[in-house]
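Heads up: the structure comes next, in structure tokens.
One protein chain is absent from this view; the other protein chains keep their places.
Chain naming follows the written order as A and B, and within any one chain the residues start at number 1.
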Amino acid sequence: MSVSPPTAPEADERGTPPLAGGAARAAGLLVGVGLLVLATLLSLAVGALPVSLPQVITAFTDFAGTDAHVAVRELRLPRTLVGIAVGAALGVAGTVIQGVTRNPLADPGILGIEAGAAFAVVTSIYVLGITSVSGYAWFALLGAAVAAVVVYTLGASGRAAASPVTLALAGAAVAALLTALTSAMALLDSGTLDAFRFWVVGSLAGRDLEMLAGAAPFLVVGVVLALLSGRALNALALGEDVARALGQRVALSRALAAVGIVCCAGGAVAVAGPIGFVGLTVPHAARALVGPDYRWVLPYSMLMGPILLLVADVIGRVLVRPGELQVGIVMAAIGAPVFIALIRRGRLVQL
Amino acid sequence: MSLRAHDLTLGYGGTPVVADLSLELPPGAVTAIVGANACGKSTLLRGLIRLLAPSSGAVLLDGTELARLGTREVARRLGLLPQSPSAPEGLTVEDLVARGRYPHQSWLQQFSRDDQHHIDWALEVTDTAALRRRSLDALSGGQRQRAWIAMALAQDTETLLLDEPTTFLDMAHQVEVLDLLADLNREQGRTIVMVLHDLNQACRYADHIVAMHQGRIHAQGPPSEVVDAEMVRTVFGLDVRVVPDPEEHTPMCVPAKRRRRRLDAPEQQPTVT
Partner (left out) sequence: MTRADPRPTSRRVPVRAGGFSRLLDLRLLAVCAGALVVGVVAIALSVSVGEFPIPLGDVAATLVGSGTFSDEFIIVGLRLPRALVGLGCGMALGVSGLIFQTLVRNPLAAPDIIGVTGGASLTGVAILILGAPPALLPLGAFAGAVASATLVYALAWRGGLSPYRLVLIGIAVAAVSVAGTQYLLVIGDLIDVQRAAVWLVGSLNGVTWAEFWPLFVGLVLLFPATAALARALDALSLSEESATALGVRVQRSRLGLVVVGAALAAFAVAAAGPIGFVAFIAPHLARRLTGLTGAAVLPATALVGGVLVMVCDLVARLVLAPVELPVGVVTAVVGAPFFLYLLHRANRPVRGG
């Protein structure tokens, strides 16, 4: 069918986001930072051993070696920092992929990133016998990157070069293939299955700062690339033809965006395992607040991701005390109802 | 066969788009519904063919409320060409036209001689018989539009409603489609109701014009009576001179001479950040 000519957006009261205008949005960002600080403190304070806020502060300013102080610095600090880094990375990665594919259902998983990482991790367990979480990390990153490259190449081949549908189809196929192979290996050896079933849930527990430091370069590069892609994404949102007419180098922008996504999501999955829903829902929530301008959606996603993740982690620590619910599970349990509520209230913006 | 709207109010959600509208569509004639963007003309058409349920009022087909008639019954009497019709990838012209027979078929009777006859006829009349095995995606805009009209024709209805049948077609194809509709009306007595955005085309082809403005009927009647400069100014917000079309002698609107505005280059104005 013929493509309708682009129409100027009509003034529509229903369409105006709650935070419109530079001042309101900037203020919102500050509020976001404040909320993030709160979430951080919460994450440091809450757990099997309750720690009060003053104790959290003194753990850093005046370390005295008490149980509380040790808990805060050795256990919860790494966890919290990982949560912030991973949350930010997943939040912006989700935003970028939704912007590049113009598909509100996209999350980094459609590039096969999680499936690739899982496959690489299981291979490392099955073939090389690696069983430590930090050992998996490099494999996860490699697997994620290779899968994303394969999906992108396949999706960009043929005439329908990197169109949203083709990319999603290619991603689904590659992910299904890798998942099947992953399952096969996990089923052939019970030791592999045993190790893999914990990693695949996605968790912030047991991740130390060394792992984070190792993944940090990728995460930083990814987040920076993502934040810088705001203008490009705004142009792409108007369609390829209009974007080119505005002087946008479409192929280059897409490639850079893809690199950013792989660094962010690959790094995140390498450190914390596959955590779903953050990449899918955070961009929608951000857009619901500030509208479709990616230059604002990206920083908001960068803040909302960690807030969401830390809160989910805290809930996971509290709900089944003294045991723990992995953050991946909690994210789905709270993310899904919120997402469904958004859908039912018609608050999802068409891209 | 009569189709009329009685105190019809239509809307999507809260605000009504068409308000307390009453309209009688002249049977056996070509009616064109015209108006500015967002005046409610497409909404009215959708209400007339029960795609949109009325908030209040009713649409009456041969005296019975549409809502009371079975949907298959309505489908045998009213046919539709939607504004941006969509079809699954790979569908052939023949298959599309065949789907128009749905209201006349049942699980047992899926391809009677009657069906074959109507499909062949529809393809002939729209000059798409040579394209019957081609995939819709492979056709030009004009050919595709004709295929969709063929589908509506295969449905074998007395009345045909078309929502902007000429949009995105080049001039030759527009005339082709409108000529076809005019022939169907003249030679077979089918009632044609179409939403047109081109007022001049409406004047040339329609027996009856319904000019809408902000959800109500501003004026209706034969083109020569309805279309004048004042109507166009009110309904479209445009200054025109109405002259007789040199070929058909129907009213033709020519936009008034352009008043030139001064557009100062940005450097000559104080810069605003």
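Rule of thumb we're sticking to: a contact is a pair of C-beta atoms (placed from the backbone, for glycine too) under 8 Å apart; a residue touches a chain by one contact, two chains touch by 3 or more.
Note that the coordinates shown come from a computational prediction; the quantities given were computed from them, not determined experimentally.
Undergrad: Can you say which of B:124, B:137 or B:239 touches the chain missing from this structure?
TA: B:137
Undergrad: Touch as defined at the start, partner being the missing chain; which of A:37, A:57 or A:105 qualifies?
TA: Within the whole complex, the residue contacting the unshown chain is A:105.
Undergrad: Name, in rising order, the residues on subunit A that touch the hidden chain in the full complex.
TA: Answer for subunit A: residues 2-3, 105, 154, 157-160, 165-166, 168-170, 172-174, 176-177, 179-181, 183-184, 186-188, 190, 193-194, 197-198, 200-201, 276-277, 280, 325-326, 328-329, 331-333, 335-337, 339-340, 343-344, 348 touch the chain left out.
Undergrad: Give me the subunit B residues in contact with the hidden chain, please.
TA: 46, 49-51, 70-76, 78-80, 82, 85-91, 95-96, 98-100, 102-103, 105, 107-113, 115-116, 133-135, 137-141, 143, 155, 170
Keep this in mind: only the chains that are shown with their structure count from here on.
Undergrad: How many Å are there between the centre of subunit A and the centre of subunit B, using C-alpha atoms for each centre?
TA: Centres of subunit A and subunit B (C-alpha means) sit 48 Å apart.
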